[in-house]
Every structure is written in C-alpha cells, then in structure tokens.
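A single protein chain has been omitted from the complex, and every remaining protein chain is retained in its original position.
Order as written gives the chain letters A, B and C; numbering starts at 1 within each chain.
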Amino acid sequence: MSEIKHGAVAVVGGGIGGIQAALDLADSGFYVYLIEEGPAIGGRMAQLDKTFPTNDCAMCMLSPKLVEVGRHPNVQILTLASVESLDGQPGNFQITVRQRPRYVDITRCIACGRCIASCVYQDAKFPSEFDAGLGKRKPIYIPFPQAVPLAAVVDPQTCIFFKSGRCPQNCLKACERQALDFTQTEKIFSLDVGAVILAPGFDPYDARLVGEYGFGRYANVLTGPQFERLLSASGPTSGKVLRPSDGKAPKKVAFIQCVGSRDLRHQSYCSAVCCMYATKEAIVAKEHDHALEPTIFYIDLRAYGKGFENLVRRAKEEHGVRYIRSMISQITEIPETKNLLVRYRDDSGSLHEEEFDLVVLAVGMRPSAKGQELARKLGIELNEHGFAKTSAFNPVMSTRKGVFVTGAFTGPKDIPETVIQASAAAAAVEALLAPARNTRTQAKHYPEELVPDGMPRIGVFVCHCGSNIAGVVDVKAVAEYATRLPGVVHAENVLYTCSQDNLKHMKEVIREKKLNRVVVASCTPRNLAALFQDTIREAGLNKFLFEMVNIREQCSWVHSDQPERATEKAKSLVRMGVAKARELKPLAVQSVKVSPAALVLGGGLSGMVAALTLADSGFETHLVERSAELGSDLKEIVRTPEGEDAQSLRAQLLGAVQRHPKIRVHTSTTVQELSGFVGNFSSVLRSPQGEERVQHGVVIVATEAHEHKPNEYLYGADTRVLTQRQAALDLHLGQPEAGQGEQSRRSLVMIQCVGRNEKRPYCSRICCAEALQNALALLEQEPDCQIYVLYREMISYGFLEDLYRRARDNGVVFIHYDEQSPPVVRKENDQLLVTVRDARLRQEVLIKPDLIVLSTGVVPDPYNEELSRLLKVPLDAHGFFVEAHIKLRPVDFASHGVFLCGGSHAPGTIPELIAKAQAAAGRAAIILAKGQLEAGGIVASVDQEKCTACLTCVRECPFGAVFINEQGLAEIEAVKCQGCGICAADCPAKAIQLGQFEDIQELRMLEELFHPERVSAV
Amino acid sequence: MTNSEPKIVAFCCHYCAFAAADLAGVLRLKYPPNVHIIRLPCTGKLDALYLLKAFEAGADGVIVAGCLEGSCHFISGNLRAKKRVLAVKSLLAKLGIAPERLEFFNLSSAQGDRFAQLAREMTERIKNLPNPSPLRGRGEPGVRGSGDEKEARL
Amino acid sequence: MMRFYPGCTLSSSARPYRRSLEWVWQRLGIEMKELPGWTCCGATSAHALNRDLAYALPARNLAIAQGLGDELVVACSACYSRLKIAQKALENSRIRERVMKTLGRPLDGRVQIKNILEVLSEHAPRIQKEKTKAIEGLQVACYYGCLATRIPRVQGFDDREHPTMMERLVSAAGATTLDWPAKTSCCGASFSVIHEAIALKMCSQILEMARRCGADVLVTSCPFCQYNLDWAQWTRSRTDSQAPKIPVLFITQLVGLALGGSERDVMLGSNLTPHPCSPLPLKGRGARSEGNGESSV
Partner (left out) sequence: MTLIVQSADFLKEIEAHSGEMLRRCFQCDRCATGCPMASYMQHTPNELFRLIQLGAKEAALSSNSFWFCVSCYTCSVRCPNDIDIAQVMDTLRELSLRAGFPPALPQARDFHQLFLDCVRRGGRVSELELMARYNLKRRRPFARFALGWELLRKGRLELWPRRAISLHELFAPHPLLPSPSEGRGDRSEGGKEGRGQ
C-alpha cells in the first residue's frame, strides 16, 4: 500500500455536489482545491428558481453555502479551471490543472459593474449562460449577482479586444480598481492531493435533437431550465412569465415530459427529476399568475421521493394543474399567433387538438460533456449511459482507486441525493486519508484578546468603494459627521476598505488609537463582515466588537437619483451603527471537548455501513442492534435492482464489522437513556447482560422500515397470494410456498401500490423495482410464465428504466389502472380471478393467475416513536424521521450531533441507502474530527434572575437548545443554539438576550434613527 | 432639515429579506431613501416591543420582512413574527394609529425587485396617510431619557 | 456513373418531373443513365398485402444496380422510401436469404441509394452562380411530405423532423423560402384513389397552412405529393371557384426556371389547376394578378 501523504483533496466541479463535498472535507481537517470549469461556483442549482418538493427558493439555500465555501480558510476555489491529468497513487496524487485567464484580478475586483456599463457593446448581446440563453450578457460580465467569487469576467470569445485587437477597452479605463488585466495568460500547474472527488454534474438534454417539438424554431417552445429562469426573480423577465414571441403573459402552458428521456432514439433511462421539476414549475408559475392554466403531459408520473406525492397532490388540488397521461408526438406552430398546437388523447380515449400559448419541454439530464472529457483524462470508466461507473455497493467510488464520484455525474438525481452522495464521497475520502487529517489545514493564531474596559472608543471607516459610494453619497461629510457622534474617537474615509493595504492600516489605527469598537460603513455585511471581524481579531479585539453599516447596496446603489437624501440616509445609518456599537459586548467562544466516539442505532445494512465508515475514519463506534443478529433484514433481500447479490454484500459487511477493531457490536441491545448534547452524549445501553453507559460525541439513527402486511386481495386467506418479499425469497430459495407446484406458475399477476391510500398516500419507491426484479428472476427460471403487472405509475426512475424495458422485452405485460378503480381479486372453484380496468384500453380485463404477488410498500417501524421521544427528533405524519433540511441537510437532524439514514428516514434501494449511511457517517465524522466544538458567540442566554420558568422558550426553540436546569430554571445549551432569537422575542419575562442582537442594542438603533438631535446634544 | 419626509424602518431577516435588499442594490433598483433597514438574524427575533417602540419613537411606518413561508432559515421564525405583527396591528388601531403603518412581508433572497417594490409601496402608502404618525414628536422627551424610562411609560 | 431509378409515375402523372429533371441535368452537365430493366418498387401496395413482396420488388432493382456502380439516384419519395426500407430489412440475414432465394440473385447491400435532392444539392453552388432572376422574390414553401425523410431506423439524407435541403436549394436558385410547420405532414397520397374525402382533407390542411404562411408557390420532390396536392386543388376548385390556389411545382421545375429554362422546358403548363399566379410573372411582385401560368395549354 502506498503511503498516505497528502491531507489535501481536489474536488472537481463546483455545483452543489462539489460544494457540499468541499465543505465536509474542509470542516473535517482536509485542505480542498475546488476546481470549477466556469467563472463561478454554484452549478445548475444556482439557476433554479425554487426547488421541489418544498418549493423553497434555491438561491436562499445555496447562497449561504457559496459564501461559506468562498471564505473557508481550508478551501481554495479555482475557477475557469479544468483538470489535465492525474498521476500517482491514492494518498499521493499529482493533479495537473489548467486555468484559463479571467482577465480580471479577483482580489482587486469589487464587482461594481462599471466595466460592464462602459463596455463598447452598449447593449448586452450575447446569450447569457446563466439565463440559459434567454437573457443576454456583454463580453465582460458578472456571472450572477450572488456569484462566488464575486468578480467580473471577460469572455474572450465575444470580446472585441480578443477578436480583433481593436477595441478602445473602455472597460479597462472604467475600472477604478485597476482590476482588469488583459495580459493574463493560461496557467498550468500541479497540485499534491491525496484523493480526488469528481462532481462535474450534468447537461440538460439538447432539445434541438428532439426535432418534432420545434425547439429553436418555435419561439414559444422553451426548455425546463429556461422556464426556470423565466420564473426566477433574478431572471431575464424579473420573474414574470412572458412569451418570448411577443412578451405577453401566456395563459395556457403545456409541459411535455420525458423529452430526450425514456426514449431509445435518445436516452433510454429516465431522468428522474423532470416529473417533479415540471410539477414545481407549474405550481410556481401558477403562483406568479393565477390566470395561468398549466397542463402536464406525461407517461408515468414519477413522484417517488420524500414529499413528492404531496407536492403533486397540491398541484392538482390547490393549484388546478391538469395532468394528462398522453405523450405528444409533435408540436405545430400556428403561424399567425405563434401559439402551439398540441394533440393528445384523453382518459376516455378521444383525441383532442388544443392550442397553448407556451410549451415547456421537460428535458432530461445527460452526462455532462465536460465530465466525460474529464473521465477520459483521468482514466475512469463510464457506464453504458455515459455517467460515471460505480458499483451498487460502492455508490461513490469510481473505477480508479482514490478517485470518487458524486452528484448528477453518477446518474440523474435531485439535490438531496446529490448532497447525500457528496457527503458520502467526503466520508469515503476521509476514511482513505484518515492518517493525513489536519496535515494541510491552517490553524490561524490570533493575539490575546484585549478586554475592553471603560468608555467605548469607536473607530469609524467610511468607504468610498471608488465611486460606487462616493459617486452618490458625500462620504467626506459622512465621516466628518461620524466624528461628532458620541463614543467615536476616530473616523476616516477609505478608498477601498476591503483592500489589503487598508486592512493593515485598520489594525494600526486600532492599536494607535486604542480603539475598542469598530464600525465600517461600506457594503453588505453578508460578504465582508467576516473579513473585517477577522482583521480586528488580528488586532487583538474580540470579533463581536464590530458593526457594519451598508451604505452601498442600501444607499448609494438604490438612491443614486437623490444624492442629498442618500447622504442624509447614510448619516442616519452610521449614527445607528455607532449607537449599536456603543452597546456591543465581547462575546466569548468556548471550546467544548468532543467524546471521540459514535453511537449507531440499528445494525442493518445502513447501520453497518455507517459504523464501518466511521471506524475506517478512525473513530470508535458502538453499533447497537435491537435484535439478536446484525443485518437480519438484508437476509430477506436477494438482489439490488442492479442485479448484484445482496447476500454476498451481507456477508462482506458482517465480516468487516465483526473484524473491525474500532467497532463494538451490541446485539439484543436497546438504548435506555440518552442525555447530553452534540459532542458529549451519554447513553445507557441495556442488553440481557445488563446495562452499560457509553460516552459518545454523535448519534446516528439507522433504523428500519418494514414491508407492509396487507389485509386485502385474499392475502393471508390464500397461500397463492404473496408479498413481493415472499416472492423474492421463494424465487431465491427455489421453494415455492406451500401448495405451489412447479406447473402452477404459468400465469402470475402482480398488483402494485397495495395499501396505498388516503392514510398512506406516499410512494414507497422500491416496490416497482422489486416487482421488475422479481418478474425477471422468475422468467429466468420459467420462461413460459406469463406475468401481468397492474400498476398506477411505474416508478422505474433513473437507470431502473432499463429494468422496466427488459421486463417488457421479456414479455411481462404492464397494465395501468386508475387509482379510483383498483383491481379486484376473487376466487371461483379455487381458481384465482383478477379483474382490472385497463385504463389505456378503457376495458375490463380478466386474468386467471396461478399466483398473485402484492407490492405492499414500506411502513416505518412503530418503534421509531419511542426513539423520537428519546432523541427528541421529529417524525412526520407517516412515521418517518424528519431531517433538518430536506435539500441541504438531508442526513442531519435539526438537533446537532444527531444524524439519520436507513429506511426509517425514507425508503430507498440498497445503493441509495449505502450512500445515505456513508453520508450520515461523514457528517458525524466532521464533529468527531474537530476534537472540540466552538460554543458561544451569537447565542442566546437566560438571565436566571428574571426567568419565571414558564417554559415558553423550551417550547419555542426550534433546535431544542433550551432545557430546564437543576434549579428549575431555563438554561440554553450554547452548542445547540443557532442564534435565531426566537426565544428572546417570546420570553414574557424578557429574561433572554441574544448576543450581538440584544434588546438594548436594537432599541438604541431605533431611537437614533428617529432622533438625530441627540447627536448635537452630546 | 425638513422633516416632511416620512421615516420608515424595515426589520429584515438576515437570510432572505436582507439579502433581497442587497440584490435590489446589485440590480440598481431605485426606491425612496425613506426606508432604513435594521438587520435581525431572523424575524423570529422581532420582539413586539420593538414595533411599539418604533412608533413611539416616531416611526411613520414599519416594515417587517422575512423569508417565504416554509423557507425560514430557522424553520418557523417568520410565522411567529407574522403573528406578532398582526397582534400589534390590532393594538395600533386601538391606540389610534393607522394599522396600515405596519406591514409584514415574505420574500425570498432572490426577490430584489420585490424588495424595491415594497419599499416604494410602503413609502407611498404612508405619504397618503393624513399627517405624520400621531406619536411623532410626542414621544420625544421620553425618548431622550433612558430606555428604562420609556419602558415604564408604555 | 450514377444510375437513375425513375419509378413508374415519372413516365405518366409525373412527366413534368422527368422532363424538368432531365432538362436541369443537361443544363448542369450531370451524367446519369436510367437503371436498365428497372421494375416497380411495389409502392404502398406491396407492403400492404405481402411482406416478402415488399422486400423482393425493391431488392430486384438493387440487385441490378449493384453491378453498375454504387450510386442509385431516386426521384420519387415513395420509391426512395421503399428502396431504403428494403435495403435496411435486407441487413437481416433471414430476410436476405429468403429474398435472394425468390430473386435468384445475390445481394451485397452495397448500393448507395440517393435522393434526387442530394444530387441537386451537390450542385447548389453552381445553381447559385448561374441562376437568372426568374424566381427572385418568390415566397416558396418547400414540401417534403412524409416518405422522403421518415424512414424508420434509417438515417435519411436530411433531418427527419426539420429537413432543410430543399430550402437551401431554393435559396440558391434565388427564391425566398418560408419556415412553415407542415413541410413533412402526410398528404394522404395513398388514399387519393381509395378514399378521396380523407385525402382531400389532408391536402387541404397542407395547402391552407402554406397559404397562411404566405406561400406563393409550393415545391416538392415527390410525384405523389405533387399530384395529390394538385389534384386536391383541382377537385376543390370544381366546386368552389374561390378556393385559394397555390401552384404546386416539382423542385426541378423551379430550379429549371431559375436556370433560365422556359416554361416548356420544365413543362410548367402541366399543372392540373389553372392558377392565377403561376410563378413566372411574379418577377415583379405587383404583377401577381396578371399571371396565368397556363400559357402552354
């Protein structure tokens, strides 16, 4: 084995997948190079408006992550960069990177946009990549307002200077920061890394290739990604849905599904996200404009994930979205109106021709072209569809050792699954590079903090931002005004406050003038507050003795037409900031030591994978299993949908778990008691041998879900009616249920969605795949068996579509039935009879099967309720555990330090559950790897004198951070507190204050806003 | 200095409304300078008291702006804030202050245009109300004093 | 040398096609010889009744062609489609064996079946260079019909859903082309005898769409399409004299005119319907009403 040398990792691709992997790694002691092909990170998610299934704003979720990764001390972002080659061994790779010139120095650019405004192209002329070609940009542009890195970029393909060399280069002259540099050249360099994660994502399928829909020829035919931009408030129409042909608001909008997917002429697999994104887009469009009438044309509606069914139901019931199960053969443009004529067949079988104002093509995902090129260069294999090849048991491992893959590059998937895979890949890297942890990260050392005593001595820095602020606001007057404010001992104007030389200057001023508070009046604190806080920390001040006033985004940029009033407002804002600064207090951040062990609840597939991942990363793990043996559920599963043998997986896992020196297996054990908080949990485990107390820093819940046992369709009354799982076992063991002779398997009916009803409306995700698998396995044994599958929707998302096709090719007949008219099973003279209304044929069909197999779906373990109480983690209406954030924290619970995976989170196939278990382990490992946690800062605290123990705060805290202490009064666990301030606002006794947002600080700002007289009074 | 221009304070949550205000700036959208933003970690931090204090101190209008429903970074802070705003609105009516002076908005961080729009609308709305806020000016002597004094007054 | 497979219609209902085609070839100096002993491709009828015959009839022609140079040029879309389909089917060894047995000849699958449009397109630069102003300003709707581009599993000579070869040719010849949505719609040719009403309806939809898009003239490279559309207009005009009439020309007629051919050279007078707007007098746009393309009658 080669030596593990490098504690650095290259993450290639800066989409949500790459970002998540980078953050997880950087947070757990590895240095990360985040290599992105484009000019900014964010990937496709940055272009989305809302995200299903919760329909919350994509940018609201993504932007904090962008900022976080952008300023993470252990992440270096390399944009406009691609990988040339990879040499060496796992643990000791040299990766060669080619970085194209940006022609803008990102350390100087402040994204003011002056260069863009002054470019010789007066109008934006070139299709904007970010707006999916709907909007336009100039040769010099800022990729999008929230871009990281936030800086301009020159596109040499369209810039006149590069095309002809004859451009006056107005941009260059306009830049006050001298940030433009047209002499930059391409750089090629090599980096030492221990491992590589590839996350190059996907490309939307090129709708032009589906000629019958006229995309590119018909103005009002758009793609899903384009429509997404049309819906986005930051998009080309500022979020108004308007037709490209005439800028009018469309009324009837048709969505056509599966464009380029599930189609042997294009891509045979299902793109897995488009049913839901169309549903989302239809709802959002409808929310924008109630007059809109969206119609979705589809084959199968694949609403298989957590919360998907609910979204579809809302679309139908609350928003009146019309769903029509009929695919469109072609679109005809009406020459006069540019409306689009669409022909479909309704449920009654009649054909209709209908005009639509706009058509949205739900294009699928294809493997990204750049990603494929990358794969070639790195010598990793692709699967038959051109996505990265992985194995079912190692869903994030490529075919080259030390190179991991994640996100949409491994197959079509949505954001939660991308995030899960990203964390899983990070976990796998951690396990590989565990010995090199913390060898490449930089711990920064700060001087001893001065304790501010006596009167406030405030320094105010008023920024010009070149002319960005100074061009509108009279910054000199503002600074002069600041000198007269109480507590201010220093005020000055700075050309660029964020520039390196000024930061140095600022530190000097702090020392010279003995400042004990600093106010910067410049741009938004969302981007630079952390930088300034770090600076004052370097000068020996507590970083919370800082206040930032935004006189750019909130003043000069929005009031440029009223410079005088803008100046007045700037003064007010500075006055308020200074008032708050006077009341600022240093906030302590303590370190809390972490118990470097993990507790994993549930010794099934997920639990074992999670335990192994943690143990491989070097952490002691307690694996607690309620039953007498590990992996009992897995015993009953024959194969993964990919056809891999589940039993050999079980054997492998069992062996590895039992052998691993860092894993302690506790079978026949339950958790009796659990106390403490992130980093320091203490649990009592009870087993027949007695009770044992263990200390651990994290908890992973990896409990199960069961196959639902039905009471309909003669189940239990006739031995020829089985569940899928029983059928699989029979097939596997070759011993048909009692009463089943060989010859009696001539004809078989499978009924899908059994027991799925009002009370249990969700799709169980795996039963369709199970049915396909079982059908194929049976046909292998008995090729003459005639199998009929009665289904509502075939849920063969992603590559499972191939399985569906294979089943049809082998003669399985699939009959769609309506939810309202489910099949009927009866018995006549011992002959089983199934009648079902074939919804496509609109005719009753009678089948006389020898065997009936029911797909009954998955229900969570009732024991989850007890766990939920014990761990204080929530369950949803159906009894599944609820994650902290469905999109961005899919394997975290809201309570810190507790993670989840396994079937009791949501049903999934074996590879999906493996990734989820690895991800949970990876997330947990971040905490363990830190060794200690920071607690404090902007957190709430209870004034015990005032507390009346009314429990309001305990009830209201969304993060379970408040507890009642031994004195019977409320106390807040600083490690758990997220600093939202809800408790403080709700406390009737006003006993709670939130650091940095104390009532006195807020009220002072209010007072100062309305009473400027106070200034002169002092 | 003339004081005919109404003064409006906007309490914005860090993750959505404040970010939307930033975006309005980036997009150079114009709105009247009457609106002054105070940043909160979450609108859930908004104490009903702040609203009353704002009016007492002389605010002509108050905007509270949080994330879209269901998208609150802190899960439910915006819902709580909305409740408080509604409660204060009815209290204002009793105090003889037009409840229209106070409004709650939900917006996402991507809705820069909506922020500018609502800033314009509120300013317009307040300007159309008869005279400045009835409390404006009256509260002054008290405000001059310490915060505690005021607490006693309310 | 290229061999030419004219198909049955070119000697009767599509005579103008043959005439204009030969004129254009001569004008451009294209050398082409008729495939000796060619026989019918079976058209719709063979595959309607008998699978094997549907392969055997085209295969016979392919068998002749394979000894005589590699390229077989086909003018008629139906023949082109049948020949291509058969050739594809003959890749299946079982079918090939069966067909070879009936034919009593070997088949090597080598023949390159070319559509007339491909051959003409190769000469587009010359057409552009040598064109007159004869058809300048004419708004032309190019109509491909269904068979020319829609051959299952066979990559035809152009994009299946949005072919543009004819447009490029017409532009080279100096006229203006339109983007219109019915260019590959089916005209129902195989029904024009057996179910006139349906065929009429299908043709009317196409003609109507061309009219709405502002076409002065419709050109096609398929004898069935030309005949059918022409027939449909003629039939309609017998009951409704107001019905709009758009000349339906063979592509070679239009190219011939552009290259300086006379109406006679391209048999322009062969249209069934006397149109008030034969393309020729259209040169000076305003003259539309004067036109009476029936001069040769």
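Keep this in mind: a contact is a pair of C-beta atoms (placed from the backbone, for glycine too) under 8 Å apart; a residue touches a chain by one contact, two chains touch by 3 or more.
This one's a predicted model, so the numbers in the text were calculated from it and none came from an experiment.
Q: Missing chain touches which shown chains?
A: A, C
Q: Which one, C:Met2, C:Ala54 or C:Ala86, makes contact with the chain that was left out?
A: C:Ala54
Q: For the chain left out of this view, which of C:Met2, C:Leu90 or C:Cys186 touches it?
A: Only one listed residue reaches the unshown chain, and that is C:Cys186.
Q: Given that one chain is not shown, which residue among A:Met327, A:Leu382, A:Leu450 or A:Leu875 touches it?
A: In the full complex, the listed residue that touches the missing chain is A:Met327.
Q: Pick from A:Lys65, A:Arg114, A:Arg262 or A:Arg366: which residue touches the chain that isn't shown?
A: Per the contact definition at the top, the residue touching the missing chain is A:Arg262.
Q: Need a quick check: the contact residues on chain A for the chain that isn't drawn.
A: Chain A touches the missing chain through residues 212, 258, 262-266, 299, 325-330, 343-345, 349, 351, 786, 788, 794, 804-805, 808-809, 811, 813-814, 816, 835, 838, 840-841, 843-848.
Q: On chain C, what residues meet the omitted chain?
A: Chain C touches the missing chain through residues 8-9, 11-16, 37-40, 42-54, 56-57, 60, 81, 89, 92, 95, 102-104, 146-147, 150-153, 160, 185-186, 188-191, 193-195, 198, 202, 227, 231, 234-235, 238, 267, 269-272, 297.
Convention: only the chains that are shown with their structure count from here on.
Q: What whole-Å value do you get for the distance between chain A and chain B if each is reduced to the mean of its CA atoms?
A: 32
Q: Residues touching two or more other chains, restricted to chain B: which are they?
A: Residues of chain B never touch two or more of the other chains.
Q: Find every residue in chain A that makes contact with two or more other chains and list them.
A: none
Q: Touching residues of chain C toward chain A in the complex: what are they?
A: Touch residues, chain C against chain A: 159-162, 179-182, 209, 212-213.
Q: How about chain A: which of its residues touch chain C in the complex?
A: On the chain A side, the touching residues are 211-212, 214, 217, 330, 332-333, 335-336.
Q: Give the list of chain A residues in touch with chain B in this complex.
A: Against chain B, the touching part of chain A is residues 49, 54-60, 63-64, 145-146, 232-234, 238-239, 524-526, 550, 552-555, 557-562, 565-566, 568-569, 572-573, 576, 894, 938, 956, 958, 978-982, 984-986, 994, 997, 999-1000, 1002-1007, 1009-1012, 1014, 1017.
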